[in-house]
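Below: the structure, in structure tokens.
With one protein chain removed, the remaining protein chains of the complex are shown where they sit.
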Amino acid sequence: MQLVYFAWVKERIGKSEEEMHLPGDVRTVDELIDHLISINDIYRAALNDKAAIRVAINQTHVGLDHPVTDADEVAFFPPVTGG
Amino acid sequence: MQLVYFAWVKERIGKSEEEMHLPGDVRTVDELIDHLISINDIYRAALNDKAAIRVAINQTHVGLDHPVTDADEVAFFPPVTGG
Amino acid sequence: MASISVQETDFDIAAEIATLKGDRTDMGAIVTFTGTVRDIAGDLQAMTLEHYPGMTEKEIARVAEEAEKRWSLVECRVIHRYGKLLPGDNIVLVITMSAHRHAAFEAADFLMDFLKSRAPFWKLEETNKGGQWVDAKESDADALKRWEQLQ
Partner (left out) sequence: MASISVQETDFDIAAEIATLKGDRTDMGAIVTFTGTVRDIAGDLQAMTLEHYPGMTEKEIARVAEEAEKRWSLVECRVIHRYGKLLPGDNIVLVITMSAHRHAAFEAADFLMDFLKSRAPFWKLEETNKGGQWVDAKESDADALKRWEQLQ
């Protein structure tokens, strides 16, 4: 699984992307965030406020209940502010 | 009174403007059109269909019941089609 | 204050925007509307726009002033051409600049609806069958009513 981060999520995690193995018991975006938060305080500081985080899988916006697999590119970022 | 004509009103009347004395008993735009129609068939052909004619007095859109004086510039034209 | 031009010559959108904007940084949204000569049936040779000099400028200025007040525009520019135009040629340019995009969109939309139904211009279409004055569209009069209901 490829994880990518943008804006203040990237700043808090301290990198723009990383490879990570998806644990077998993690099936949804919501569970993936819980898993990341459990790793250490850095992920916790970046992802703990789920209402402030948006997620894309393979470059498409998804909700927290969307399934995730080890072959996915999963992006975490704040609500977008372009235009 | 200065009369000015545009588009097919101008073509039917055969001129773009003319000076005319306003008869004393003509007080409104509606009465002015009736007066012009009574002059000859040229004015009648141009102005008879009042629903198809728009009027401006001193370069401001007005309705048929608007008063008219001998000092006015009165314009007759079809509904506008600019833009 | 809105800037109004009624002219025979063409206009350059980029130059008009640059002039209007200057070095201001208090606007976030610039909307332009350009109306062009459309050849609907494929047989249009030319279109001649007649107008009422004097009244045209007054009527456009009056409507632009109303738009500026209603949407608190930063800048507003209207250019309307007259004379002989060819298919594809520019007819009219409206530029609205505002802090916010919805104000700029609505003001430009409003200005076009009023220009279509209030500005004293008449279009003469020339085809190989001769000249034909364009009829006013019911839909343009209806479009105008939207803004009256909103007031």
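In order of appearance the chains are A, B and C, and numbering begins at 1 in each one.
We adopt the following convention: contacts are C-beta pairs under 8 Å (C-beta built on N, C-alpha and C of every residue); 3 or more make two chains touch, one makes a residue touch a chain.
What you are looking at is a predicted structure, and each value in this text was computed from that prediction instead of being measured.
Visitor: So there's a chain missing from this view; which of the remaining chains does it actually touch?
Guide: Hidden chain contacts in the full assembly come out as A, C.
Visitor: Please pick, from C:7, C:36 or C:132, the residue that touches the omitted chain in the full complex.
Guide: C:36
Visitor: Tell me, which residues in chain A touch the chain that this view leaves out?
Guide: 4, 6-8, 56, 59-61, 75, 77-83
Visitor: For review purposes, identify every residue of chain C that touches the missing chain, sorted by number.
Guide: 12-15, 17, 21, 23-39, 44, 87-88, 99, 101-102, 104-105, 108-109, 112, 143
Keep this in mind: only the chains that are shown with their structure count from here on.
Visitor: Centroid from C-alpha atoms only, then distance chain B to chain C, rounded to Å. What do you get?
Guide: Once rounded, the distance between the two centres reads 26 Å.
Visitor: Using the touch rule from the top of the page, what residues of chain B touch 2 or more other chains?
Guide: There are none in chain B.
Visitor: Touching two or more other chains, which residues of chain C qualify?
Guide: In chain C, nothing touches at least two other chains.
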